[in-house]
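Here the structure comes first, spelled out in structure tokens, and everything after it is commentary.
Incomplete set of chains, arranged as in the complex.
Order of writing sets the labels: A and B. Residues in every chain begin at 1.
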Amino acid sequence: MNMPLSIRFYRRLTAAILIILGTLALGVATTTLSAQESISAENLLTAAEPASTIDTGDTAWMIVATILVLFMTLPGLALFYGGLVRTKNILSILVQCFAMASIMTVLWVAYGYSVAFNTEGMEAGVINLHSFFGGLGAAFLSGMGVGSVSGTIPESVFVTFQMTFAIITPTLIVGAFAERMKFSAMLLFCVIWFTFSYLPICHMAWSGDGALFAEWGVIDFAGGTVVHINAGIAGLAACMLVGKRRGFGAEPLTPHNVPLTLIGASMLWVGWFGFNAGSELAADGTAGMALLVTQIAASAAALAWLGIEWIKTGTPTAVGVATGAVAGLVAITPASGSVGPAGALAIGFASAFCCYLAATTLKSKLGYDDSLDVFGVHGIGGIVGAILAGCFSIAEGGTESFNLGLQTWVQLKSVLITIIWSGFVSIIVLLVLKKTVGLRVSEEDEETGLDLSTHGETGYTH
Amino acid sequence: MKLIKAIIKPFKLEEVKEALSEIGVEGLTVTEVKGFGRQKGHTEIYRGSEYTVDFLPKVMIETAVPVDLVSATVQALKMAARTGKIGDGKIFVLPIEAAFRIRTDETGDEAL
């Protein structure tokens, strides 16, 4: 299987480089032509405004939003994923989520925050290296103290809030190769992918004037490209290169504990308000509207998924309603700062339909084993949301300057770059790891379960 | 002394236990088992894919009875466990060569 893969890989490599270069050219052209202002401009590191002071209300909300986003990973995502695997692999999921949260925290402090948000060398209207990567000037949070302010909140809060995004994104990928990947390979993959895919995409979208997507004027309020598409594509690449689980297709690889999954889904749901309404970085009307549309999209998608199942199979399932809710939450993410209730309903429904197709029909047609549907839900949901965010956005400051066609093209371009970038980085890293440390545990260890073979523990003793 | 081994539907356990008590069976041991037979399994659904679950939850009752109670026991079991629908289960009678009560030193029928 190595030979054809490496061939395909080189083809893809060439293609990817060409596409990236082409898109870059296009980006520069479009930028100079349209010179739009970024709608996601509130999402910036506003280190440039030294006179600003702290607002206690905004700070209160942002501290809580930070806590809510961490809650999404620990225990939200950990349980959502943990319930879906078999008994013998539950602890492997939990350890992976805890380990990811811890490692990403340290890396974020060390260089992540700087590579993502340092604005050194960036200039409005100019595309250069720093449109892709931030500088290392803020590495180890140098220059940040108790008194540092970012917008109307302490910079420490901004750093921690963004850290929680950097935690959940690589952790999302874990679901794609659950139940079979080596612990060491999985950690290495996530660390390298974080460095070379999460950080640059985050920088392109959210670091302000001079950043690639921001210059285009992308609408990505809380992370459609940065978080969900980015992770979804990495998941797809990983599950294909790691290979299917033993027994995939032959035996039912069904959830061992559905209540655990629904607890996790609930926590993702409530935490997501921190994710979306928190991305406003203030306690104001936009945050309030983000709260409302998040709830609407999640509900619409949960209902749609339930309805599809009820019609198709007669049995609306618990895993279904939870997956639907998550699909809706994913899709509203990029749009949550700019759509109204009607748009949220539409995005929720659309996301449920597309993700349902992806997680059932598409997956079984193409035959990849994306264990917990990272691509089907986050990848596809993110794409649906990112594109519809353009369509349903209420333009800021009046409609005259808002060009729907152009905006949709901007959204598409950003989605495409994210797909290519994340896919490219993922494939390279995985191929290297495959040759070196190896991606999979042994057949016997997989049979025994990762809990016992890798972690020396069992989840439950009766 | 015989060992009577019956596989029944789980929700009949209570009724069976009472029926056996009535005819003088004083002890029994129950195991949760999964059965495979003529009764078809059910389908479960996970993210749109259906899986057939072949094994059905059943309960296995084992009781050692003196020879003269065997046919009454079998009869009581049949009456109490029957629903008339497929999957009601089986009764097997096996020979026991010796029996002991752990607490005392009783053996044979006295040990039951």
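Quick notes on this one:
The rule is short, and it goes like this: a residue touches a chain if its C-beta (ideal position, glycine included) is under 8 Å from a C-beta of that chain, and two chains touch if they have at least 3 such contacts.
This structure is a prediction, so every number in the text was calculated from the model and none was measured.
Whole-complex stoichiometry, in terms of the displayed chain labels, is A x3, B x3.
In this text, only the chains that are shown with their structure count from here on.
We define each chain's centre as the mean of its Cα atoms; on that basis chain A and chain B are separated by 53 Å. Contact residues of chain B toward chain A in the complex are 44-51, 53. Only residues 252, 254-255, 309, 312-313, 315, 317, 319-320, 323, 356, 359-361, 364, 373 of chain A touch chain B when the two sit together in their complex.
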